[in-house]
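A protein chain is absent from this complex, but the other protein chains hold their places.
For clarity, chains are labelled A and B in written order, and residue numbers in each chain start from 1.
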């Protein structure tokens, strides 16, 4: 339980209205009830202010100033970035499951592995040779940590995470279920009509404060390591090939895929199901929109896209048929004969 | 073992030929042998009728009437929808693995969880605090059910399914291996040059009779729940973001992805690897073709597409190069100067 005044002081926010109102949880503008805190960040939801039953709403100064117009009758907390302020406050109401220090008796831990006394290791977890689980780390049930891995201090493998081999996590890394780090990269040479596997000998290095989504895969490097710098955020079902390097503070949405040896800069945003071909370089602060394919290096910050817009299928068929004639059509327009 | 007559009576089908023939299994038109039941639904397979060795074939009335033309010499079962009729009959021949009631001794079950007496819980399964496994539910080996989850009556987690937290399944829900429900949604706010995690506090609600494919992920809501209404069918490797709502009877093919807070109607069909951006609304009875990207809301039922057709790479390169000049070309045609 927190009063609006207490929240305003703790998070250095402005306060408009009765600061004694008590908050015991969070909700959306449309769904919150009395005693709940909501937020207004996206202007499209502004019309919901009039009818919200939330006791307190965190919003920008402009919205707070116009509360008479918007019809909002509750208490406002005023923030420069209402979404970030909400994120901080919501964390107060997040139930924290108890993860008592200790190793579940069912676990299978190699004698050469070390586990910090205050780490938590859940049921049915395996830890391989020469691996190290550092202070305060949490391994949920069903995790597999292979040989020569490090789970850094304060990191959490929620459940059923696999670190195959030579995977080193920094501090406060969070990995969601089904993720697989350190599987072999896809290295093949054709040799006398058959595939020859190229040994994958490198590891995976994950920087501090990274978060990795459910069922995401990050392959070990072929010779050197695959690297995520600090504070990289990967959503679910992302595929990162061997020897990729992702710069600090870059975020990638679900189902994106990065082929081997690509280098992605810092503060990039990669949209859902976007693809990045191998051996490319992408500079800092590049935005790739959803389902776009990056097929050559990008050297200028900015937003990039490929693909075509959605249409009704009948119209689309006509236009897509014309796409196949596009070069011919262009030659007609430009008056040049076909080569 | 079932006779053709018995099948005709049980499933209210027409019968042409010797109803005493005995059926002990199913096969394809091309691959079935004596004693097997096959079906003809897709007209492209009609030519296979002449040579099929299946003793009985379920087909539409038109095909049954033309059996002299098609050369089919076996017994016909006549159905309005031969594929649905086949599905019902094939279920008779499906081996049902024995899943004896009881909890495998290796399991790790929180004392506050409840498991129905007639439920089956396989080896190496964890069940967390305050979770409930209802009557007749089956949890195969290696499942993880976190805190505050419900596995409804008659539901089946085939094997190695993860319900992270606050996941509530209705009745007769079927989930395939590797699926992860209830992992954190991808909620981030940029704050002074670093990502700030937005707490994910909602749950996942799955309606009755839903089926969820292998390695599919469905994130928990940020504040409210992520919802699948009844009879939603998701194939493998699908990604459903936080706070998505999918209407009853909608089916999505493999590798489709739906970003956060999108609302999809009832009876929609989403093709393989199609993408749906966040916060959109799609009305009932919309069909999205494979690998299309839905980038704005859809308010009319119908079929929608994006992308271009496949071409040999040399022609494609020429046309794709012209796509980059398309606005310029169009201005030439329309006689308008470049802005």
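By our rule, a residue touches a chain if its C-beta (ideal position, glycine included) is under 8 Å from a C-beta of that chain, and two chains touch if they have at least 3 such contacts.
Bear in mind that the values here come from a model prediction, so they are computed numbers and not experimental data.
Asks: So one chain is hidden, and I want to know which residue out of B:17, B:60 or B:122 touches that hidden chain in the complete assembly.
Replies: The missing chain is touched by B:122.
Asks: For the full complex, which residue in B:190, B:287 or B:320 touches the chain that was left out?
Replies: B:320
Asks: Hey, which of A:65, A:81, A:184 or A:284 is the one touching the hidden chain?
Replies: Per the contact definition at the top, the residue touching the missing chain is A:184.
Asks: By the contact definition given up top, give the residues of chain A that touch the hidden chain.
Replies: Against the missing chain, chain A presents residues 106, 108, 124, 126, 128-129, 142, 144, 146-147, 160, 162, 164-165, 178, 180, 183-184, 186-191, 193-199, 201, 215, 217, 219, 223-224, 237, 239, 241, 255, 257, 259, 273, 275, 277, 287, 289, 292-296, 298, 302-309, 311, 315, 318-319, 321-323, 325-326, 329, 332-333.
Asks: List the chain B residues touching the unshown chain?
Replies: 26-28, 31, 81, 83-84, 86-88, 90-91, 93-94, 97, 104, 106, 122-124, 140-142, 158-160, 176-178, 209, 211, 213-215, 231, 233, 235-237, 249, 251, 253-255, 272-273, 290-291, 307-314, 316-317, 320-321, 323-327, 329-330, 333
Just so we're on the same page, only the chains that are shown with their structure count from here on.
Asks: Could you tell me the distance, in whole angstrom, between the mean C-alpha positions of chain A and chain B?
Replies: Centre separation, chain A to chain B: 26 Å.
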